[in-house]
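What you see is the complex with one protein chain gone and the rest in place.
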Amino acid sequence: MEPAALARFVFGRIAKAALVVLAIVVLNFVLIRLAPGDPASVIAGQSGAADPQFMEQLRRQFGLDRPLPEQLWIYVSRIVMLDLGVSHRQQRAVVDLLAERLPATLLLTGAAFVFAISMGILLGTLAARRVGTLADTLITILALACYATPLFWVGLMLVLLFSVLLDWLPAFGMTSVGANLTGFAVIVDIGRHLVLPALTLGLFYLAIYARLTRASMLEVADQDFVKTARAKGVPEGRILRAHVLRNALLPVITFAGIQAGQLIGGSILVETVFAWPGIGRLAFDALLARDYNLLLGVFFCTSVMVVAFNIVTDLLYALIDPRIEVAS
Amino acid sequence: MAPNRRSPAGLRRRDFLAAAGATLAAPAVLGPGDALGQGTPRRGGTLNMILNPEPPVLVLGVNNQGPTLAAASKIYEGLLRYDFQLRPQPALAKSWTVSPDGTLYTFNLQENVKWHDGRPFTADDVVFSIGKFHMELSPRSRAIFQRITEIAAPNPTTVTIKIREAFEPFLLMFDVTATGIVPKHVYDGTDFRNNPANATPIGTGPFKFNEWRRGNYIHLTRFADYWKPGQPYLDDIYYRIIPDSASRGLALQSGQVQLTQSNDIEPFDVPRFQQMPNLAVETKGWEYYGPLSWIEVNHRVQPLGDVRFRRALSMAIDRNFILNRLWFGVGKVATGAFSSATRFHDPNARIAGYNPREAAALLDAMGLRPDAQGVRARLKFLHLPYGEVWTRLGEYLRQAFAQIGVQLTMESVDAGAWARRLAEWDYELSINFVYQWGDPTLGVERTYVSSNIQRVTFTNTGGYSNPQVDALFERGRTAVRAEDRQTAFSELQRLLVAEVPQIWLMELAFPTIYDRRYKDVIVGGTGVQASFGDVYIG
Amino acid sequence: MSLLAIENLTVALPKGLDRPNAIEGVSLTLDKGEILCVVGESGSGKSITAASVMGLLPPALRISGGRIVLEGADLLALAPEQWRDLRGRRLGMIFQEPMTALNPIMRVGEQIEEVLRVHGEGDRRARAARVGELIEAVGLPDPAHIRSAYPFRLSGGQRQRVMIAMALALEPAVLIADEPTTALDVTTQMQILQLIRSIQRARGMGVLFITHDFGVVAEIADRIAVMQHGRIVETGRAADILDRPQHDYTKSLIAAVPHLVANAMATEGAAGEPVFSATGVRKSYWRRGSWLRRSTRVDAVRDADFILHKGETLGLVGESGSGKSTLARCAVRLIDPEAGAIVYRGEDLAPLSRRALRPYRKRIQMIFQDPFASLNPRKKVGEIVAEGPITHGEGRAAATARARDLLRLVGLDPSAMERYPHEFSGGQRQRIGIARALALEPEILVADEPVSALDVSVQAQVLDLLADIRRRLGLTMLFITHDLRVAAQICDSVAVMKDGAIVEYGRTAQVFSAPAHAYTRALIDAIPGKNWRPPAPV
Partner (left out) sequence: MRDFARRFARNVGAVFGLVLLLAVLALALLAPVLFPVDPWQMAGVPFAPPLEDGFLLGTDSLGRDVAAGIAHGAHISLLVGLVSTVAAIAIGVTLGAVAGYAGGRIDDAIMRFTEFFQTIPSFVFAIVLVAIFTPSISSIIAAIAIVSWPPVTRVVRGEFLSLRSREFVQAAIVLGQSTPRIIFGQILPNALSPIIVLGSLMVASAILLESALSFLGLGDPNVMSWGFMIGAGRSVIRLAWWMSVFPGVAIFLTVLALNLVGEGLSDALNPRLARRRG
């Protein structure tokens, strides 16, 4: 695609994405306000003592005494300036909280995603090439098993096996605290903590990608242009790489893009099981604490991530598949 | 006032670490050996403990939840600390006197005390902390401190406080967890809640704030200029944030942390740790809080307004089952409205024991007959959203009440909705547990007196009203001498066990589990919510 | 010695099908410099024969006997790797469907270059030069542009040229062309046929040309082999077989080819009164633009006029995309025209709502192209045929009885009533479609390419059926076709469409004998084998 077309494409996607994100923010704002309980009563509960004056103070402080539409308007207009407000419970800027937690989530979901997609494509390809053989059956069964197992349960079982019984890997957290590690040792340390959560989160998606790759490969392998390649005398290995795989990956990429949001959802469970300090856990805590600003901030953040991921996927797709420009 | 209850923080479960407190009282004057220590303290070493949930901020007053207190009690200090019998001990106050009429308190402060930023600590800081800071921020302090008519600093090491009329429990308000002393030079004239300095707390305690990785850990380091010679012994304290209970158990088991407290460890795991020879399981250290749990009854809902019905429910409960099966023997069965650790507890006033047959008979007598499904009454039960054990407790109660034909429908809510519905009296039955702050006037009265029926959590939300009870609490509150108070409170306790205004269940005890190499960990009535200045590795 | 010899070749089918072998005892020879056409209807095994030579049989099929000898070497005795090396180098192949035969995400130049690369031909520069030559050699314009284009940018004819360039890249001795022009428009078909012929002549290749179309055979073949049910029934020189077929099957096939002689009935048909007309019909589509790019308007039909007289058959002819189908659909209001009038017996149907149109639906019915898609696979044939009358209020019993009669009328057994469409062959399904249309006793029948998906012998039967019904029921017909032979045989008048407009309109005989428009002339010139007069059936 030429640069101008590319720029147009990206610009268009971003414009559309901004609208989607805005709509999501409004929806969530409305939804969460429907929920019972307000932050003032939660904080009153937490502090162990409260009187009406204290509650009143809190409500005024959070702007909860204004009419709902006004609160929404203030919130939305701030978001446009990327000001997500202050967390009631943590009394810190939501943006700061997110910024602290985001890298951990990105690391976790990123690692899980890379693991899932690379292994998924590898296994899917293997199964498709050996269709009908034992290897295919084993991979299919494995994928099905991963697909049918609850994420959090896998996490627990992995902890049971690798941390409790074998004591190979740490079961929780992101770093060994107090170890005072420096340089490369820090990376190794984080890596060791990352293995189990990333594996847990990744297995489910690995299953999806493997199945999808397999199906897609088999479908593409049936198409005319593969026959053309054979008729040209192209060796099987090259047919697989240059013709079948490249085409077969298109639906996998599309699907991976759509799945990005589910990955973040899954990270809530995984972050809970493994005490991973990311935004998934932050979201859940915020929800239970009725920390509106923080929760909306997390929603905003995850939505932006999903939308951004979709844009990247679209872009990638457009780069791989020349037809996309015309289709759009 | 209420102080406390658990910490609801909005989070679930174990939050309550809340109050916990001070273990070894501040570094105060006592040498470590005074309390429990048997060896010679040595310098050096690191303590890793768990903080859950992660506190929002570490400045006392701005937040008074359990996790905040557990960490801030190392950074800040109060004027006093309390031993296991809740007797005041010196902390920032070297000594104190009370005038014979009980209205003038004089505190003499330690000398050469420095803030973590190097500025000297003076009586002005105390006057500011009590007179302004906590008066503005803390409802609990506000309720007590409004009795103060004058607070002054005649010289840099003396503070005098005059109160309107004698108030015997006044001295229970000067622990770090109740009234931590904060630096006037940082806060005076600012918006306390939003002061940027809240991110880096400055106190006089033995440990100073170093680093906070959100969602990960908080790191405190030894304060070299601490006023008490030789202390603290430890070099660092790390608070690890571990939201999952299973993970916390693993961390303790694997030695990655050396101390857990409050609800860090689920009750069912406690027996396991009791069997590990390298760990000590300590249930002392909650005397100051005296957490008592009960079935919160809304008296406005029939038939809950009927004392016979409440008694029947109370007798349908096998409290020993709860103690042994849910809390695995950690804690005590409740005997009445006062925790046995609370001052003026009367062991002779006891509620009726487990007797489902008599309970059923009571209901029959009321005319509540079982219907076709065997149900006499249907009630809604609001789950206490603070952790699994409370969920299990709800499940047990449903089965226990089913035996006598009372059917509970469970409602599951988050902490916010729970707090709101209690505050708005929008419930039938729920679970509650409340700290007693060592004194019935401070921590018990609020639940039962009719003057405190308010639409605010942790007041008399159940709407119980009995003029006799009101009068007895009044007598207990205003009596100058402890003996007079005892008389009033004994009479009161006998009355309450007959009335069953709430259905008391358990005196909760939260085990502090720690590596036996650490010495002098729990040295007073506030448990781990103390300075840890005298903790050392033996 | 022949260039390629197929000796007694048998390919087994998987067990459980209606016959054991896909092809049986097939023997053929192909010499250098000749074009051998293998002709047959679908299922005759001609494509299997071609795939066998290439070693590209579907995995389920297996060669169970015979030999394939290429330039003296038995292909079946070769290792797979050796056979692969022969493909592209000595054996080239082109396929029927140019739209799907190219890798959609690989540039055209790369795809051509790949043949050279995988056979280790030349270095990069030499290969690039060769690709340029090849693109030019197959007559593609602007080689620099074409080589960097993706297939979707190219028209069907251009893609087929790319396929030919690929097949010719290494100057193979044998080119196998499997229905290479079937999916193309007639004018393009003629160009591709000429290209193949000229390249074959220039390089002295042997070409094995698979086709079902005797027109194409007449245009291009040196020798002919006729296949039926997996066997070769007749081989011989082209002229001999075309003009003097020996085998009955060959005779019937040739007899089924529509003669390019204008319809004999043409003169009488014109007498009737005008019953249906279109005036100034216009319809356009918006092709959606991409971001910030404007959508473009495509005129599918522009100001089209025609008149149907009672009993007349009007042919709408043109190539794909000419708008003939859109115009037909406007006539039955499957598409709402933007402008113009559709007049049936004085009533303009164009502005009517769907409801108001319903009474007229009975009068104007339609027959569709695709016998597989035009019948609802979930309904029984009886229901499908009876559906129309029932919709218009006829009783179920009466409608069913009529359906039975109609099936008989179109030559199907009444037992077909209880069966589902997939149990029928293409020709039978087309008869069902006709029965459905007739069930409403229409006056006007719009037939949209009703025979283009059918084999030539079936096509002849259906055309005969249509002619017969038309005569018996006095139907007026709008007949859409791309096949001028068919149009010549069945239509009284023809309208030639190009780019949405009717460019020529007149009596069939006149249009064919003296075309006025250049485009009409080009179309007629492009009819394959137009100089061949099939021998009259004996």
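In this document, chain identifiers A, B and C correspond to the written order of the chains, with residue numbering beginning at 1 in each.
The rule is simple: contacts are C-beta pairs under 8 Å (C-beta built on N, C-alpha and C of every residue); 3 or more make two chains touch, one makes a residue touch a chain.
What you see is a predicted model; the values in this text were computed from it and never measured.
Taking every chain of the complex into account, the chain not shown here touches A, B, C.
Annotation: of C:148, C:320, C:376 or C:425, C:376 touches the absent chain (contact as defined above). Checked against the full complex, the one of A:203, A:229 or A:307 touching the unshown chain is A:307. Touching the chain that is not shown, out of A:18, A:114 or A:145: A:145 (per the contact rule at the top). Summarising the interface, chain B meets the missing chain with residues 12, 244-246, 249, 266, 268-269, 272, 325-326, 383, 385, 388, 391-392, 394-396, 398-399, 409-414, 417.
For chain A, the residues in touch with the chain missing from this view are 20, 23-24, 27-28, 31-32, 34-36, 131-132, 136, 144-145, 147-153, 156-157, 159-160, 164, 215, 218-219, 222, 258, 261-262, 264-266, 268-269, 272-273, 283-284, 287-288, 295, 298-299, 302-303, 306-307, 310. The set of chain C residues touching the chain not shown comprises 329, 332, 334, 354, 357-358, 361-362, 364-366, 368-370, 373-378, 387-388, 391-392, 433, 436, 440.
To be clear about the criterion, only the chains that are shown with their structure count from here on.
Separating the centre of chain B from that of chain C, both taken as means of CA atoms, is a distance of 87 Å. Computed from the mean C-alpha positions, the centre of chain A lies at a distance of 50 Å from the centre of chain C. Chain B has no residue in contact with two or more other chains.
Among the residues of chain A, none is found touching two or more other chains.
Chain contact summary for the complex, chain B toward chain A: residues 1-12, 15, 18-19, 46, 48, 53, 56-57, 62-65, 138-140, 142-143, 193-194, 198-199, 213-217, 219, 236, 238, 240-244, 246-247, 250-251, 254, 256, 385, 413-421, 423, 435, 454-458. Across the complex, chain B is touched by residues 35-39, 41-42, 44-55, 61, 87, 89-92, 97, 100-101, 104, 156, 159, 163-164, 167, 171-178, 272-275, 277-278, 281-282, 285, 287-291 of chain A. Contact residues of chain A toward chain C in the complex are 5, 8-9, 11-13, 223-225, 227-235, 238, 242-243, 246-247, 250, 320-323, 325-326, 328.
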